[in-house]
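For this depiction, one protein chain was excluded, whereas all remaining protein chains were kept in their positions.
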Amino acid sequence: MFLLEELADRLGLSFSGDPHRRLTSMASLASAGPMDLSYHHPTSQLDQLASTQAGAVIISPSNARVCPADQLLTEDPYLTFARASGLFAAKRALPAVVHSGAHVDPGAELLGQVSIGPGAVVEASAKLHPGVRIGGGAFVGRGSVVGAGSIVGPNAVIHHDVVIGERCVVHSQAVLGGEGFGFARSDAGWERIHHLGGVRLGDRVEIGSCTTVDRGTLDDTVIEDDVIIDNLVQIAHNCRIGRGSAIAACSGLAGSTVIGAHCTLAGGVGVVGHVEICDNVHVTGMTMVTRSIRQAGSYSSGTGMAATRDWKQSAARFRHLDSIARRLTAVEKRHKTQ
Amino acid sequence: MFLLEELADRLGLSFSGDPHRRLTSMASLASAGPMDLSYHHPTSQLDQLASTQAGAVIISPSNARVCPADQLLTEDPYLTFARASGLFAAKRALPAVVHSGAHVDPGAELLGQVSIGPGAVVEASAKLHPGVRIGGGAFVGRGSVVGAGSIVGPNAVIHHDVVIGERCVVHSQAVLGGEGFGFARSDAGWERIHHLGGVRLGDRVEIGSCTTVDRGTLDDTVIEDDVIIDNLVQIAHNCRIGRGSAIAACSGLAGSTVIGAHCTLAGGVGVVGHVEICDNVHVTGMTMVTRSIRQAGSYSSGTGMAATRDWKQSAARFRHLDSIARRLTAVEKRHKTQ
Partner (left out) sequence: MFLLEELADRLGLSFSGDPHRRLTSMASLASAGPMDLSYHHPTSQLDQLASTQAGAVIISPSNARVCPADQLLTEDPYLTFARASGLFAAKRALPAVVHSGAHVDPGAELLGQVSIGPGAVVEASAKLHPGVRIGGGAFVGRGSVVGAGSIVGPNAVIHHDVVIGERCVVHSQAVLGGEGFGFARSDAGWERIHHLGGVRLGDRVEIGSCTTVDRGTLDDTVIEDDVIIDNLVQIAHNCRIGRGSAIAACSGLAGSTVIGAHCTLAGGVGVVGHVEICDNVHVTGMTMVTRSIRQAGSYSSGTGMAATRDWKQSAARFRHLDSIARRLTAVEKRHKTQ
């Protein structure tokens, strides 16, 4: 529970309304009640705002007069919402304890107060910095380092010799440091390359649920500060992802791909191996990146969606595009000679 | 083991053959032996049926005369097969016990007979209804509810405050209630939105292995009754999926997507955020849904498959499609003026 004036103080904002209003949680404008804090996104319509039952609303001063509730005033309601959500979430956090059912090797280093859930495994010479939380059933391999304040979700797997920076979140079922998909061919079949490199995460990195980040062949796979990666994403061996980039769900990067800073890959994007994408590139959903991108901007592939019946006709014609183009050229030539 | 007459009775069907025939398991027509029950799909060819060694076959009366074995007679052999498979599977079920190696918080509520495997974690105030089975190594967070007869597979993760209806199946490595991929931008980088909503599953919902269903931002992510979701599917925060819909493997839904009732998404489909798909829509494999769909029917995107050499020519021409269309218009105009 927070008082309105307490929230305003913690968030460094001014407010209007009852300073002692009690706010127990957050809810959307439509479903909020008098004990809830809500927020209004500046680009949203005003009707839900006008009729909200919320106790207080995070709002831009320009929309304040439409709002019937108490207000936390901010020029960036979405950012304030993010910070307020963190305050309410922190109230729900459990105390930091090493559960008696955790399997912590005597050779692991717990540096300060950490939390380790039941069934979690922390191997020898793993190093957990202060404030680290390891979820139930998670695995931290030998020699790996989890930086201060970082969170490893239930059943996530951090293999050996992985380095995680500060205030990172590795979500449930993610795998950091699995072996890359590298094999040599021999007469006997595939021979595995045993990947001797590691994985290195900067600070404030997020790795989504069921996302896999393979370890490098000899050098490390590197994810720089402030990179956010969604669920079910594949980051292959020896990739490097630049600071502040974001990768949405179901995307996949093949080996040794380099992505610059502040790039955004929408969902379902594929990137072939050994290419480089420069800073400030946006790739739209389900695009296949087949070559290096050396100029900032937005890139796409694929076709638009249509009713299947119509699409089938287009798809059938696609197979004859080369012939269509040649026939057109022939017609043009005949025109000229006429 | 079942006797033929016992199976007919349990399935409410008539049969022909030896009522005391002993059937110990099920097998396909080609591999079944005299102790096996098999089935013949009405649209399949009859040669395997004619030569089967099965002890008994689930079969439509119209094909009965071709079948050399004893018979369970039904107008819908595939549905009967589904129900029979359930009878045989139930025989294999283990007794319901809470394993001594499970980590069940004293504050968890076990309502009636439940089964909890070794290494599983059930946190305080989680509520397990009668007949629930929690697999080894699975995780059920505080405040979550698992409805009567529902199954959570080994190593699956149910985060806190997730509500699962009755007779649901959450398969191994699935994650329900992970935090959504929502961040605000600040000068310092991405600031996480702490997702305070939950996930709500209706009754008879299936969530596939390694499938992720993120919790809502403030309101819940909702999956209605009888929805079936395959493996490796991403359901983002605040999605709503209508009753009876089916989503095949490797598909992904971005945030706040609404899917109607009785829709089917084939494998590898992507849906952008904040769109609505009405009832009774089918989307073919690997389609990208880029806008709302307001009319029932089938939708597609992409191109047909071809030999790479031919495809490269079409793909190269695709980049010049606009120019091709303009040139064609110019030719047509010249024709008119000639």
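Brief remarks follow.
Note that the chains take the letters A and B in the order they are written out, and that residue 1 is the start of every chain.
Note that in this section contacts are C-beta pairs under 8 Å (C-beta built on N, C-alpha and C of every residue); 3 or more make two chains touch, one makes a residue touch a chain.
Predicted model only: the values in this text are computed from it and were never measured.
Only one residue from B:14, B:85, B:113 or B:292 touches the chain missing from this view: B:85.
Annotation: of B:34, B:101, B:130 or B:149, B:101 touches the absent chain (contact as defined above).
Across B:7, B:23, B:199 or B:248, the residue that sits in touch with the chain not pictured is B:248.
Touching the chain that is not shown, out of A:8, A:114, A:175 or A:258: A:175 (per the contact rule at the top).
In the full complex, the hidden chain is touched by chain B at residues 25-28, 30-31, 38, 76, 78-79, 81-83, 85-86, 88-89, 92, 99, 101, 117-119, 135-137, 153-155, 169, 171-173, 204, 206, 208-210, 225-226, 228, 230-232, 244, 246, 248-250, 266-268, 285-286, 302-309, 311-312, 315-316, 318-322, 324-325, 328, 331-332, 335. Within chain A, the residues in touch with the undisplayed chain are 103, 119-121, 123, 137, 139, 141-142, 155, 157, 159-160, 173, 175, 178-179, 181, 183-186, 189-196, 210, 212, 214, 217-219, 232, 234, 236, 250, 252, 254, 270, 272, 282, 284, 286-291, 297-304, 306, 310, 313-314, 316-318, 320-321, 324, 327-328, 331, 334.
Definition applied: only the chains that are shown with their structure count from here on.
Averaging C-alpha coordinates per chain places the centre of chain A 25 Å away from that of chain B.
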